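Removed from the display is one protein chain of the complex; every other protein chain stays in position.
Per-chain numbering from 1; labels A, B and C assigned in written order.
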Amino acid sequence: MTLRIIATGGTFDKHYDEIAGQLSFANSHLPAVIARARLTVPATLEELPLLDSLDMQDIDRRRVLASCDRSEENAIVIIHGTDTMQDTARVLGAAQLAKTIVLTGAMIPYAIQGSDAQFNFGFACGVAQVLTHGVYVAMNGRVFPWDQVQKNRVAGVFEPIEPQD
Amino acid sequence: MTLRIIATGGTFDKHYDEIAGQLSFANSHLPAVIARARLTVPATLEELPLLDSLDMQDIDRRRVLASCDRSEENAIVIIHGTDTMQDTARVLGAAQLAKTIVLTGAMIPYAIQGSDAQFNFGFACGVAQVLTHGVYVAMNGRVFPWDQVQKNRVAGVFEPIEPQD
Amino acid sequence: MTLRIIATGGTFDKHYDEIAGQLSFANSHLPAVIARARLTVPATLEELPLLDSLDMQDIDRRRVLASCDRSEENAIVIIHGTDTMQDTARVLGAAQLAKTIVLTGAMIPYAIQGSDAQFNFGFACGVAQVLTHGVYVAMNGRVFPWDQVQKNRVAGVFEPIEPQD
Partner (left out) sequence: MTLRIIATGGTFDKHYDEIAGQLSFANSHLPAVIARARLTVPATLEELPLLDSLDMQDIDRRRVLASCDRSEENAIVIIHGTDTMQDTARVLGAAQLAKTIVLTGAMIPYAIQGSDAQFNFGFACGVAQVLTHGVYVAMNGRVFPWDQVQKNRVAGVFEPIEPQD
């Protein structure tokens, strides 16, 4: 088993820019996150442009799909913003690749006290190795099929929905 | 799917005792660890006596087994010290319960910078929901069957071994 | 020696609001910051409305002055946003109270990795007990008289200036 980890930005990976006084993107935290996980499973990190998922356009989702398509690893974890995670999941799900693709992210940035980033990343790295081929969202300690999930923005959690035609 | 989480101590859960100047056990960190994971999957925490796994005796392992046996949840995550995790796994594995039991722990305590505790806990919570019934050790981003794993104490990682008769 | 600690907000005290996806104010971190400092010097915490210092108006600065004026403690530490710290310092300095008043803050919120908040707070709590009466800004490991300091917003550091008439 080998893992591909694709960083696309999102809350998980935001830094505090002390000059601007805002959260934004700089170098990805994923190399540090991966190092502290002490992985012995072979894992390759691919960094795509780091974006707030509200800023993601179709072209960005197609770039994520292209990365999954050409991945030599069949177990893929994608770090993604939570606001449009379900939209990227739909683009990937429709492509029906013969791979196990798990999207995850965080409600609190990795660099901020009380973050769920490491838990979610660990959870995703686990289920990506065990689930059958398909596209999944993994958040709040649950696995959702790509077409049966939505973010409840008021409650700040992911919840199941009926698959949509 | 519902989860049972059983705390047994180990490096994962050690605190720094500032009067003694040593790492030891106090209240478990698991309630805090679980809270920050923002679980929506139903999860029950059971705290057994918190022990350094080098201090675990047969009676302690049988208590863990008894907890697994009477658990109403079929997906069980056990937080355990790394030094004898494989021994407890063998006790549980031999019992052949119709449940999915995943042992995990940490090389660095949750409360110390650079800890792998949250990653490992997330990983275990994920695979415990997906793997078929059996007993597993989940460390270093890998899943090991209970009779095919050992801790390499020099390297500080878990590695596969041939099953022993 | 007794200390009064006045919280006014600023970067030091910002929280990440996971529903809004932004940094904002909630309960002050100061009670936690003070607890971990293990103070035995008597210290009283006073929480004023927590504001981004760019949002501070004259009335807000006069409220800070009023708190200093009626403080029973003669050593006062004020946690303040960095952007207009020098402006509040001028209001306090002009009042010539017979007290030692030290303004400090942080470039990175207390709750974010790599924060300077605890260092700055410790620094300010130290010099507030030792300096003669007057108003000071303590940032970057330096003490500045209230009328001889400005924030260099490009470099993100405080620097000395000639006193202005």
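The rule is short, and it goes like this: a residue touches a chain if its C-beta (ideal position, glycine included) is under 8 Å from a C-beta of that chain, and two chains touch if they have at least 3 such contacts.
Just so you know, these numbers come straight off a predicted model, no measurement behind them.
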Absent chain's touching partners (shown only) are B, C
Considering the complete complex, of C:3, C:48 or C:111, the missing chain is touched by C:3
Residue touching the undisplayed chain, where the options are B:35, B:94 or B:112
B:112
With the full complex in mind, choose from C:7, C:30 or C:107 the residue touching the hidden chain.
C:107
Absent-chain interface residues of chain C come out as 1, 3, 33, 36-41, 43, 107-108, 114-116, 118-127, 129-131, 138, 140-143, 156-159
Just checking the interface: what residues of chain B touch the absent partner chain?
11, 16, 18-19, 21-23, 83, 107-109, 111-114, 153-154, 156
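Heads up, the rule we're going with is that only the chains that are shown with their structure count from here on.
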For the two copies chain B and chain A, is the contact made of the same residues on each side, with over half of the numbers shared, or of different residues?
same
Fitting chain B to chain C on CA atoms, where both chains share a sequence, rotation angle to nearest 5 degrees:
180
Chain nearest the overall C-alpha centroid of the shown protein atoms
A
Chain-centre distance (mean CA atoms) for chain A and chain C, in whole Å, is 39
Euclidean distance of C-alpha centroids - chain B vs chain C, Å:
44
Length of the line joining the C-alpha centres of chain A and chain B, rounded to whole Å:
26
So chain C residues touching two or more other chains come to none
